[in-house]
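Read the structure below first, then the notes.
== chain A ==
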Amino acid sequence: MGNINSTSKDFKLNSKVPEGPIESKWTNHKFSLKLVNPANKRRYDIIVVGTGLAGASAAATLAELGYNVKSFSFHDSPRRAHSIAAQGGINASKNYPNDGDSTFRLFYDTVKGGDFRSREANVYRLAEVSGNIIDQCVAQGVPFAREYGGLLDNRSFGGAQVSRTFYARGQTGQQLLLGAYSALSRQIHLGKVQMFNRREMLDLITIDGAARGIVVRNLLTGAIERYSGHAVILATGGYSNVFFLSTNAMNSNATAVWRAHKRGAFFANPCYTQIHPTCLPLHGDNQSKLTLMSEGIRNDGRVWVPKKKGDNRPPNQIPEDERDYYLERKYPSFGNLAPRDISSRSAKEVCDEGRGVNGGEAVYLDCFDAIKRLGKKAIEEKYGNLFDMYQTITGENPYEVPMKIYPAPHYTMGGLWVDYNLMSTIPGLFVLGEANFSDHGANRLGASALMQGLADGYFVIPYTIGDYLASHKFTSISTEHDEFKKSEEEIKEFVKKLLSIKGKSTVDEIHKKLGRLMWNKVGMARNEKGLKEVIGEIKTLREEFWKDVNVVGKAEDLNQTLERAGRVADYLELGELMATDALNRNESCGGHFREEYQTDEGEAKRDDENYRYVAAWEFENVGKWNLHKEQLEFEFLHLAQRSYK
Partner candidate 1 sequence: MGWFWKFTNSSIGKKLVMSITGILLIIFLIIHLAGNLTLYWGEKAFITYAGTLELLKPLIRIIEVLLALVFIFHIINGVRVWWGNKKSKPIDYKINAKFKNSSIFSRTMIQSASIIFIFLVIHLDTIWYPYNVGTGAENLYGIVTSLFAIPLYSWFYIFAMVLLGFHLNHGFQSAFQTMGWNHKKYFPLIQKIGTIYAILMAVGFASLPIYFLYFHGR
Partner candidate 2 sequence: MDEKKLNIKLKIWRQSGPNTVGSFVDYNVSISPDASFLEMLDELNNSLEKNNQDPIVFESDCREGICGTCGMVINGEPHGPLRKIATCQLHMRNFKDGQTIWVEPFRAKAFPVIKDLAVDRSAFDKIIQVGGYISVNTGGVPDANSIPISKEIASEAFDSAACIGCGACVAACKNGSAMLFVSAKVTQFALLPQGQPERQKRVEAMVAKMDEFGFGSCSNTYACEAECPKGISVVNIAKLNHEYRLAKIKSKNVEV
């Protein structure tokens, strides 16, 4: 699996952003896109990998239009995709609360929140279709929170001064995903979507330079299966699990995008990772993942640490005037609602100063003021399930004792490079949702991931994929094509190799080692020295993996160790690219904080002159990439230093 496609060093990235004023780009573009005749749509097979918000919404919508869709998920059911765990809400510029929101303001907030490292036209389109998403979800029966008058309720979220976040208690992701899942289920019933559960994509098949199929492993039987199509859509989520400990699900992985990357799809901005400020702190070595508390809680919660170092009194005994509400102090206008990267870094700062909880890595968050102001019942209604979750995990009652929180890897803004049509550098390979890099720049605002996933799936891909299909001539391709056969052989060889090493380290042990390297040196704060070191350390660990890993069990069986081993093998390559990208980017922006590049006040310092570009990496060989740059033009927004003060 190391072939390089038609791309080369002189390849010119073309973002295909349409001309014209920002407000009419998408409208004009939609008109200029070619259409597929309704009767011809059934002649096209589209492969969709992943059934989260982006994948399920895309599969359902394309099937509704008449395409034949083959949908793949490694879960036992499409409803398990990790979008389900999103808690807080979904943004939309409906301006229902009449507080001054508009498409332009959502666009502005998102670009600014992303620290001016996203593509203006994509973000504007996202803001433009955001309202349609809410309409669509309500029509599907998603039970959003409502006011007494029966209309939809909104709350505010980080990085915004308007209330534009729609929510369904603390389970918005679940409800939206079940909406998309229900639309998908309907198409499965109608026979327009063929659903393949428990299949993990292990390779992308390109023929004559275009994506024409995938090869998957049947996770129940271990059989390698081939599927062909006219276009392939990847909606497989992010790669936070490189860190081992993250808020991602146990099985969330980067294998699909990584194998596509190795087949020629450029990987953009891999160093842009988001560390979420409000997670439960680590408790011990055997911890398998970190748990997130929705940042919605920052609406009514206040974050603080003791003013004095070494103040180890129980939190309720620390008097008000000896507490440092550091976000409110440093960012008076946004306060506790400062964007995620800033909040996370501030938490790290105070903990580095030794003012964390008991001098360790945790800060306090409590809602006592809000409980006093609004009553316990109101707070319970808003955050009851979060508080219950906190109590279950920690054994402490958050209505009485301040909660302890700490940042954790949560989301990856980087991903496969896509143009305005969401097509990667491989023709016919489209990438949606968190798996692509497009809309969040260097930092994603809260409640924007759900918006982007559904925007891509419901309202963007159905238009743009038609243009690709209509403007290409396709030869019919069978799964007996040599490329399929070759790929299957390579996969079998790869699996055989993993099973034959029979070393001493378990897959998890190596993954944990990688995670620690990444967290310490490619985490919340990075520097040149650390990055250079870590690149070498990852290489060494990769060698160790291929010499010393022990993957038990058989290839032709349900083998969860083997599944994890394949994913970790990919992380060991991707981790290096993340560090390489972070080292290349000599500036601080959003979630990428280079210690060498900060203002006197410790804020991220961008270098717009030299780094106002998307770093798109072309795979050449393991450990070797070519950098391609897509210059970012800001025609409609003024490049400014982010300020949330």
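The rule is short, and it goes like this: a contact is a pair of C-beta atoms (placed from the backbone, for glycine too) under 8 Å apart; a residue touches a chain by one contact, two chains touch by 3 or more; residues count from 1.
Per the selection procedure, all candidates are chains of the complex that A comes from, given by their letters.
Small disclaimer: the values here were computed from a predicted structure and weren't measured.
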(message) Please state which of the candidates 1 or 2 is in contact with chain A in this complex.
(response) 2
(message) Quick check: in the complex, which residue numbers of chain A touch candidate 2?
(response) 57, 60-61, 64, 75-80, 82, 84-85, 94, 96, 131-132, 134-152, 168-169, 171, 173-175, 178, 181-183, 185-186, 188-189, 195, 197, 220, 249-252, 283-284, 286-289, 291-292, 388-389, 392-393, 395, 458-459, 462, 502, 504, 506-509, 550, 552-553, 557-558, 560-561
